[in-house]
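Input: one structure, supplied below.
A single protein chain has been removed from this complex, and every other one stays in its place.
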Amino acid sequence: MIAAAQTRTLAPEALDAAAAELLESGGRMQMAWALVPPGTRHPELCYLAAPGPRRPFVVWRLSPQGAEVPSLARRTPLLSWYEREITDLFSVRFTDHPEPAPLVLHAGADPPCPVLDPHCRAEAVPFAQVPPKFPAVSGDVQLLPFGPVRADVVESARFFFFYIGEHILHYQPQLFFKHRGMEQTFQGRDPGPAVVLAERVSGVGSCAHALAYCQAVEAAAGSEVPLRARRLRVLLAELERLYNHLHYFGQLADTTTLKVGQAQGRLLEEQAKQINARLTGSRLLRGLLVPGGLRRDLAIDRALVRELGVLRGETVGYVRMLEQTTSYRDRLHDTGVLDAATAFDQGATGPVERASGLDRDLRRDHPYAAYEDNGLRVPMERAGDAYARARVRAREIDVSFDLILRLLPQLAAEGPIRGDCRPAPGAEGLGWTESPRGSLYYAVHCDDEGRLARVKIKSPSYSNWRVFPYTVHESNMMDYAINEASFGLTIAGCDR
Amino acid sequence: MVMWSWFGLHRGKATTGWPRPGGDDGQAGVLGMPRFDPQCCRTGCRECIAVCPSAALRPAPPGSEPPLRIDYGRCLGCQLCVEACPEGALSPSGDWAFGVTRREDLQWQRAVESSAGQALGQRVAALRRSLHIRHLDAGSCNGCESELQALSNPFYNLHRLGIFFTASPRFADLLLVTGPVTAPMREPLRTTYQAMPEPRLVMASGTCAVSGGAVAGSYNSGCGVDQWLPVDLYLPGCPPNPAALIEGLLVLLERIPQRVKGGRLER
Partner (left out) sequence: MSAELIALASLAWIAAAALGLTGRLPLLGRGLLAGGALAALAGALAALPGGMGPVPLGLSFSAPVSFGLPPEAAWLLGFGLVPAALAVGLGSPLARGRFWIFGAALTLLGALGVLGLTEGAAFLIAWELMSLGGAMMVLSERGPDSGNGAVLFMLTLLELGAVCTLAALIWLGTVTGDLDFARFGAAGAALSPGARYALGLLLIIGFGAKLGLLPFYEWLPGVYARASGATGVLLSGVVLNAAYFALARALVDWLPGGAGDGFALGLSLLALAVLTAALAILYAFQEEDWRGLLSLSTAENAGIACAALAAALLFRNAGLMPLAGLGWLVALLHLAGHSLAKGALLLGADGIRRATDSYRLRPQGLLRRAPWPFAVGALFAAMSLAAMPPQAGFVSEWYVFQTMFQGFHLPGLAGPLALAVGGAGLALTAAIAFATFIKAFGIGLLGGAAPAGPRIPRRYALAVGLLGALVLATAVGMPWWLAALDPGVAAVLPGATAKALRSGWLLVPLSNGFAFISPTKLVIALPLLALLPLGLWWAARPRLRRTPTWYGGLPATSEQAAITPLAFSNALRTFYSMVYRPTEEMRHEHAGLRYFVRRLSFDHRVAPLFGPALFAPTVKFVYRLAARLQGLQSGDLNRYLAVIGIVLVLILAVALF
């Protein structure tokens, strides 16, 4: 039984009907994962269903006992990647999957046994470079395999463009070059210190990942986090959102070739990171969160308030200048349009989803930490183009500043910052946050000694990378970089 | 009509003077590698070893002093050992400038022998004032990339030091690798190194690249870059901040002396 969520056991045959019923009632599927429960031999599947805002999550559990499971990908396309990942890591087969191909372990990998099965002690998976599978493309079309080592300081991934001249006919990214096996690293560890691993799944989302992980462990342990710690957590999460969004605007100015705009955006991001460092000792907000609260208290002084005020003033001016630059707006309008239907079907999340007219924000719909009593505005746009995504983020910066300024007086009072948190043997918990890029989930399963048996991480970039190709098909090469920048995704979070 | 050029000129210079004396390195408050005081370390206590997530702390062979072996090449800077130590043998510090040319220099040692001559001289002589870097992400968490991208912002402005990032390994002098080298990235790593003309250098930036970090030895991750390529500079840190990166690059180019000896940063 997963704390913070209801559980429902299903037989594999009933899966499709349950999914249909969920979609009819206006809910949606979030993710799916597998685990080998301690003491058993066969993998068990879990599906996370969200019936609606303000209603608790439901985890569907299946025990196929080694048989094939019907694929839900045709009903809920966003699950196709989760099913392929489960096949790669647990060797569970899905019948009638529309795109059966290796996803997480590239086609050339040859694991001797399912790598996330605790019985399997695979050290290093033998590997050979094999090109991925494409749709059969006939006609005089050119193929550009771009990567994995790309120009400039960026992450590694390979993108395949089928194109003629400027016109991109089909686009297929090959990710998971950076798959480190983080989920396996959690297995067998003590839940407390393992927060350090959660921080290092996605470097620029350290705080969000650590927070989701801590909340999952706290849900498993059933422990209560002190109010001051919860407020400090909100402060840290919003500080992380700030520097990420400022980096985003710098990147967007770079792709629309505004050199001074890029420099200013990066400078503002640097100022935000220096504020982080002075406040917490870490530019990326690492080393603070722990299941049960925070590891040390933070000193909120007037200098911090003043610096944040200066940063806010400069940011507001900067964003306004960007909006008034015609070349910037021209290049963002109608670029990479994502319609609401595709966004829903493919599981888009975060500012990408809110720019296409889907109103979801975990801080408001499933409040955690101290978001419940802090009244939150969720910005939304309908156009679904790059400009809408930039607008949503610009307004989120405003919302974050407002939240922080409202929190700072509340943090003047002293208070405990850490409670006890020790999960019972066999406990399970679900934690979530709204990271700067979207909804982030951690599902934690503990073994009989209270250590971690399985940690499932669903990063928002994983969901959004699935959506991204649908905005690139039939677009043109010149807009590609701007489109990718307007999504603002990480690859490390997706690949884990 | 926005005049970005006027805005930039009006804004003025935002670059720090560092590493010239008197400059601000921008890392006020940043925590670095924990400092070790062997006097306080009690034999038989294993509190720090139990919590270290990356096995940077190991027990020394029985009978040797001190009872703790620290490999800073595996240190994530998470400060868990600092909190766990009951005797205060490990204390927080701002020692983040940990770039070294030999891997052994990251192991804590009591006696510090005189530093052996650096074998780089010949290869870096021509590159001292102008270095071109090809960055390769071999599976990092993106934290290292975030700090590397910060090197181009107006505060650090790497270009003023004559150091540039290039798009192609054919123009590169230095291959800067981040990440523990996941299995799919092995061949691209090797190909990129082969594509570089001599003289060429390799820098392992970040604890993952130095030793594999938190994910060392998983089914898809390696144990750092020196498993595959000869490394000329090791810079641990998780992630190394931009000032540490600049310091490491200047040590590599022999523009400043290496200050880390025997796992200790000389002040």
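Order of writing sets the chain letters: A and B. Residues in each chain are counted from 1.
Convention: a contact is a pair of C-beta atoms (placed from the backbone, for glycine too) under 8 Å apart; a residue touches a chain by one contact, two chains touch by 3 or more.
All values reported here derive from a predicted model rather than from experimental measurement.
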Study note, to complete from the structure: Filtering A:346, A:435 or A:486 for touch with the omitted chain leaves A:346
**Study point:** Sole residue of A:33, A:90, A:127 or A:162 that reaches the chain not shown, by the stated touch rule
**Key:** A:162
Revision key, fill the gap. Of A:99, A:190 or A:334, the residue that touches the missing chain is A:99
Review point. Of A:17, A:67, A:113 or A:137, which sits in contact with the chain we cannot see?
Key: A:137
Point to revise | Residue of B:14, B:40, B:60 or B:195 touching the missing chain in the full complex | key: B:195
Revision key, fill the gap. Note that chain A touches the chain not displayed via residues 73-74, 77, 80, 98-99, 129, 131, 135-150, 156, 158, 160, 162, 164-165, 167, 169-170, 342, 345-346, 470
Check your understanding: So that we can see where the missing chain sits, which residues of chain B does it touch?
Key -> 136, 168-170, 187-189, 191-192, 194-195, 197-198
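Everything that follows uses one rule, which is that only the chains that are shown with their structure count from here on.
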Check your understanding: For the complex, which residues does chain A have touching chain B?
Key -> 105-106, 109, 111, 115, 122-125, 127, 129, 148-149, 151-156, 176-182, 184-185, 189-190, 193-194, 196-197, 199-204, 206, 247, 250, 258-261, 263-264, 266-267, 269-270, 273-274, 277-284, 286-287, 295, 321, 324-325, 490-493, 495
Review point. In their shared complex, at which residues does chain B touch chain A?
Key: 1-2, 4-5, 7-8, 11, 14, 26-31, 51, 53, 76-80, 83, 92, 135-150, 152-156, 165, 167-169, 179-180, 182-188, 192, 213-215, 217-221, 238-239, 241
